[in-house]
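The structure appears below as structure tokens.
Every protein chain but one is kept in place in this view of the complex.
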């Protein structure tokens, strides 16, 4: 198990290094980092100081190493809009984002998985067809359309819920619902097919031949096996949530990370964008690492395999 | 007779995983095999899973480059896989797989697939090729109306006939059959075995026949090599090896075959774990399961050598022979 | 050799000749509707220049925010008095061109990398798989936003960027199928007949994996539409005066209460299009390739 975790961690570090390199390459390709990180209106002496400090006249590989070292000291540059360290601006926004993404995640898992499993256990029934149909609608409706429709109904027509801002818990309801609908659909669909696949396996027949009741076959044999593929999807869900937050926070004027990224991209506040990129990538990689470990815990076959693939 | 194909000191090993620290663990599938295939013979290779028999077959054909040792075809070294020389040589040697459905492209008609080697090697085209395909199909007992069928529309035995006729298209000299009848039903097995025997006689083919089924190997092969954990433990004419097995493993293998109409009496039942190439025991690889092994067997790897006109790799050979002679 | 797989032949794969016929004979009504809608969309995109009643930038200051059903402006006009129907037609063209272009780029790029990984193994394979891991680890939306922030927005960049969407899926599928076909399968058999890699990949592996790849394309296509319209909605994708579906919805959002028709029509088009492709893809997957999820 230790070997397994170590190999997964090595992979996580590799991915992070690739994200940093990606940011480095994009930054170098797009122009002079001094003007990018300090802004086009920065005074010449500040630019010169920056150049000297980061050795921009050094060979590229030296610059790359310096860049990596800079990141490891959590120095992501200064926001050109707010003249504050980019990292501080990003960290300040994280709680607001968690306030809507965590409940959305719980809804996705709490509704999506049971619905999918129920559908798989009652194949071809009305409930199954209902779950399939709703889940297809769930993930084909774009979140921004759904958000606007919800606003139109619950804020404009009925006046029950506020359409934007962050003043009370009611403000969070529409963002959370919007964020979770697509994920619930995907989760339900995937859980259904994972469960159907498991139910066709020979060990399910063995469990039945043993004399177990159908209930025990499902709970003790089918579900633990189906949970293995389902857990992998949870990793992807984290990424989908962050991407979804960008749209949803913008629509509902929710002051989180997602809205920050959209506004800083629009303003070309590149220090903040770069910092966000790395923070989001780190959280994604961390989430995937947790998923991998959970995967290893659920499936003993993976644990004993030394290979990383 | 001079051997048409010769293998010397063949070793193949694969990495079994990746290690963060140090050398990745490896597994020896084939561990030092010398083998000579004579022109016109059918050589059987028998062994259980993990014995390395399929890997050996692929190396004999040059489909895999051995980790150590070499294969010589008509005295010449085998060219490296996927080179032009190697591709040209494919016209002379062919492989027949265990699973004919997997070996056929399910989106091509069987006639197109039988014609494919002719196209690849630029031998013939159009009407001439069509004629050759018809001839090949008749040769293996396929009906002309099956030419436009797709593989999944045929039965298992018919699919194997397609694979065989495709292999024969270039009039090869040498054929390796890897478990060609294992996936077939008993009644169909006999049809395909007979077909292979007829073809071998009429076309003067040289064949290596790899199988775990001793009865089929005995029926089709002149000579047989028994493998255990990557090494040949006994070799000889198939009548002798199966009629009077000398190596304790061959004896157990022969004895383990249930005979129709006879019960479970006087059988040697091997104890212990099945062979695992990733955990090869020191010395004679068979010693942990061997009834007559002693301390010396764990210390030395026995070489395949002659004992009373028979080739075996067993340190206890001298002990066995007086016992059977007495 | 078990008997439980009876009756034999139920799991057999379709072949070219029988495939089209089998697909046609048992198409449910909802799939017919989906195909019909998609055909209408494609035709709209092709003949957009002929279908548009007005220029998309033509402003009619007397007809600002005219509601739906106004003669000459059947889907109404926006705040600048531009015809919503004309803009919608043009948006369908732009969004579909981006989605088609990107889907094809991503499929070709991913499949090629997957085949390269399967053919050369070793470090090529490790590199491709590491890139795929990287791609999967970073939400595509965030990556796109970062690239757009650094380089600014342009149509070419947008299509190129969208062309990276989902390539790792094709690469994984193509690599996996090619490896399994080479190990004990038909591709390995053809290699040992003496065929060159070009023949193996183009004549054998590609036709065999095509149905699986097409099913994957039906998955990425709606996702690319959603991605592009999401970016355009945020004002970071297609830029005015050009227009796309997401762009129109984003624009209409300002007038949600006063002129909901501005965003209504493009929203309906997006939902129906992605829904149609998803339904069609699902159905195709069940029919063509029962082995993949």
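Order of writing sets the labels: A, B and C. Residues in every chain begin at 1.
The definition used in the following text is that a residue touches a chain if its C-beta (ideal position, glycine included) is under 8 Å from a C-beta of that chain, and two chains touch if they have at least 3 such contacts.
By definition in this document, contacts and distances are computed from a predicted model.
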Protein name, per the UniProt record, of whichever chain is missing from view ("Monovalent cation/H+ antiporter subunit D", "Dihydroxyacetone kinase-like protein", "Nickel import system ATP-binding protein NikD" or "Glutamate mutase epsilon subunit"): "Nickel import system ATP-binding protein NikD"
From B:204, B:258, B:282 or B:299, residue that would touch the chain that is not displayed: B:258
Given B:49, B:65 or B:305, the one touching the chain that is not displayed: B:49
Residue in contact with the excluded chain [from B:13, B:146 or B:191]: B:191
Per the touch definition above, residue among A:225, A:274 or A:288 touching the missing chain: A:225
Subunit A, residues in touch with the chain not shown (by the definition above): 201-203, 205-214, 220-221, 224-225, 228, 298-301, 304
Residue numbers in subunit B that touch the chain omitted from display: 48-49, 155, 157-158, 185-191, 193-194, 197, 212, 214-216, 218-220, 238-239, 242-243, 252-264, 267, 269-271, 273-274, 276
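Operating definition for what follows: only the chains that are shown with their structure count from here on.
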Subunit A to subunit C, fewest steps along touching chains: 1
Chain whose average C-alpha position is farthest from subunit A's own: B
Computed distance of Cα centres, subunit C from subunit A, in Å: 22
Chain centre separation (subunit B, subunit C; CA means) in Å: 48
Distance from the mean Cα position of subunit B to that of subunit A, given in whole angstrom: 52
Touching two or more other chains - residues of subunit C: none
Contacting residues of subunit C [partner subunit B, same complex]: 1, 9, 12-13, 15-16, 184-186, 188-197, 199, 204, 207-208
Of all residues in subunit C, those that touch subunit A in their complex: 129-131, 133-134, 136-143, 145-152, 222, 226, 229-230, 233-236, 246, 249-250, 253, 256-257, 260, 263, 267, 270-271, 274-275, 278-279, 282, 293
In the complex, subunit B residues that touch subunit C: 61, 63, 82, 87-91, 94-95, 97-99, 102-108, 116-117, 120-121, 150, 152-153, 163, 166, 185
